[in-house]
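For reference, the structure I am asking about is given below.
Omission of a single protein chain aside, the complex is shown with its protein chains in their original locations.
And then subunit A:
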Amino acid sequence: MSVDETTTARSTSLADVAHEPGAAKPDPILVADHVVRRFGGMTAVDVDHLEVQEGVITALIGPNGAGKTTFFNLLTGFDTPNTGEWTFQGRSLSGKSGAAVAKAGVVRTFQLTKALGRLTVLQNMLLASRDNPGENLWLSWLPFLWKKHEADSTEKAMEILARFKLDTKANDYAGSLSGGQRKLLEMARALMTDPTMIMLDEPMAGVNPALVQSLLGHVQALRDEGMTVLFVEHDMHAVRHISDWVVVMAEGRIVAEGPPSSVMKDEAVVDAYLGAHHDTDLGDDSLLDPAVLARYEAEEEER
């Protein structure tokens, strides 16, 4: 199947999906229900239902404080919800630790990049390798038991690093990389675990524009290899450019879903980002009229 055909297949797979929050997908890989996280009196996340389609790039967008990263942390076991359950490939992941979620095949990256500074780039990569017998304390002092795994992983790591143009830096400390290179390293490291689904928390944040293009290319390449991608992003250009489906969060809830071309025009999305009265002319004399103001306030109350 050529790339064009897969793209067509992908867009058709989502063609019949309703453009509404919590829409059912034909092949959902991740399904979340009633996920609620409260911090004191504030409800940070309150997601009734979300399905993430397998094999496509889904973007999770929303204004600051919408609860996107908190939702990410809940799904990946880095935070505990007050209520809610979710499944990945039909198996429940709710209440599982971050390590268990990663073992199930969902690997994540962080908004503030977590390159392991005092390890070399290659060591960062090798650390991510799965089922390394040498990581067992009882076997660790017997190198002949893990030399082969180590050699195989090194080969694989160098291939991935070459793809991300980091292979020349393999023996440098990760702490010496630039911010953008660290983002690349984090993504490359995530790939070392052979994930089924990859969750990227603001992959473009703090990356210089020249590198954004190549990062976008890498994300698309992941999808074309069959991985499911869910990413949080602020950069609307990036979202429009690469995502197949967009989920919009505001004040902890999912307010809209749809393909990138139409979802930005959704009234709920515009409201979420700009406020419901963004096109009200503040120079309008009618605003001085108490009756009109009262009407706006009443509208605001209802929302």
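Criterion: contacts are C-beta pairs under 8 Å (C-beta built on N, C-alpha and C of every residue); 3 or more make two chains touch, one makes a residue touch a chain; residues count from 1.
The rule is short, and it goes like this: contacts and distances are computed from a predicted model.
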(request) Look at the options "Anti-sigma regulatory factor", "Acyltransferase family protein", "Chemotaxis protein CheY" or "Branched-chain amino acid ABC transporter permease" and return the one that UniProt uses as the protein name of the missing chain. (result) "Branched-chain amino acid ABC transporter permease"
(request) For the chain that's not shown, point to the residue among A:Thr76, A:Gln181, A:Thr196 or A:Ser243 touching it. (result) A:Thr76
(request) Just name the one of A:Asn82, A:Gln123 or A:Ser214 that touches the chain not displayed here. (result) A:Gln123
(request) With the full complex in mind, choose from A:Leu93, A:Val107 or A:Val269 the residue touching the hidden chain. (result) A:Val107
(message) Touching the absent chain: which residues on subunit A qualify?
(response) 76, 78, 97-100, 102-103, 107-110, 114-119, 123, 126-128, 130, 132, 134-137, 140-141, 143, 146, 150, 173-176, 186, 189-190, 192-193
